[in-house]
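Only one protein chain is missing from this complex, and each of the others stays in its spot.
Right, subunit A next:
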């Protein structure tokens, strides 16, 4: 390998030049190799200042140097010439030249610099006077002459005046979306107000009435159109109410939880039997001596119910009360109304949940309006207006009559069923039926034939068939009547041995109704059949019976020995599913029972004035398929 021969070629190529240069071509959009690469290599370069003789500048210089060269030559002849001195003199010449040039320029100005001119003159004198070549003056473009003068400076004195700063106040606020919203709402209200003022007054009052009807019963909303708040304390009425309920919720927390969420799991093992879980107990101090004579749920507010207080005892008749409780506040009632005689029955109007019809022991009926703040009834019947002569046992609202007047029916022991209509401000009564007891015409004094009347103790209207209703009497008979026929009954059922305490149509099966009586029995009938379909002997006088709103086969009854019985015909036709002590036993009797239309709760009233609420266990709540 050492013996390999390498050829060396002498080329004219620049070894440092790159061999392949590429340039980007925008036309092609690609890199394109440049064909020829410059091979030139510069080894040495120097910038010089030689001017060619024939150019302008060259000629000028030669003229200038020519004159000095001439002088310079003379100098050389006259003086001892040493090259260096010649050089120096040349230099001096050049300097002189320069100074001459300067003086020449300066001569045009008027300031003199005697030094330089002298020097120039001396220079001139020194030199043999050659003919002065007219040199070109270096003139400036602007012919600028500086000329300045200076004035006296006046002493400066400061004089200031300061005013009081305008009072500034920092103001900041944060804008939230609701502030913007509020502003717009206000605008709207203003606009509406101005519109209202334009319209005639009659329309305005109508609109206000509508607004009042929309007003909620419980929450009194503080809108500008409604309540006028005069007192500081009144403003917090709503907040106070809310607070009371919350505090109550805290105290009765476990009950509230039970009410909502507790489901008795052991029902699965109980073989179709169910239980009633006690929830809240409602009582009011002033009703201590009174018995609960009627209970009813409000159709609109599902947690509000009314309890009427009075006395079943014939001898001890005293005052009565009407108290409304809500499940949201178990410790204190919402509304309290007192009356002179005991309340025997009450009913809420379906469409107007603020109206309640109440029947009293002394035979009067009254209508209370919950929206009004007074504790007196809005309408009351009196002796002149045809009140009953005996206690009113049941009242029920009916559909509005043709003039859109509200009306309700009442049944009483004096044997009359009366329809009351609210006309304007009065209660107008119409006798619908007189219950005549068949075969009881007696021979009165002077040979008059007296017709004794049966005493109605309860009635119920059919849900679908408007004119059909049932009346239970003290003799134990149930009459099927129609609103149209005033003297005759459609049918008679020999129901019980003793007074019929309650009759009720089944809400789903339109032919079936139930009745209960103090003769210890509860009977279920089909109104086309004379004999009862089912008979239950509860071994104790039955106070009240009620169908459940969620199932057509479930009903509950309370007996005087404080027990509640719940039956489900779907599951067990002969026995109750639940048979439970619901009220404290001591000298107490359970008087009424009602199902809550929405929640699985029943309320039971007793003779001590307490209302107990109970939750139905799942077994009792089975819906039919």
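Going forward, contacts are C-beta pairs under 8 Å (C-beta built on N, C-alpha and C of every residue); 3 or more make two chains touch, one makes a residue touch a chain; residues count from 1.
We take it that contacts and distances are computed from a predicted model.
Student: Looking at what's absent rather than what's present, what does UniProt name the missing chain, "DLRB2 protein", "pyruvate dehydrogenase (acetyl-transferring)", "Autophagy-related protein 101" or "TBC1 domain family member 19"?
Tutor: "DLRB2 protein"
Student: So one chain is hidden, and I want to know which residue out of A:6, A:24, A:44 or A:178 touches that hidden chain in the complete assembly.
Tutor: Candidates A:6, A:24, A:44 or A:178; residue touching the omitted chain: A:178.
Student: Among A:63, A:242, A:529 or A:598, which residue is in touch with the absent chain?
Tutor: A:242
Student: Check the options A:331, A:354, A:419 or A:588 and report the residue that touches the missing chain.
Tutor: A:331
Student: In the whole complex, what residues of subunit A lie against the chain that is missing from view?
Tutor: 176-178, 180-182, 222, 231-244, 246-248, 250-251, 331-332
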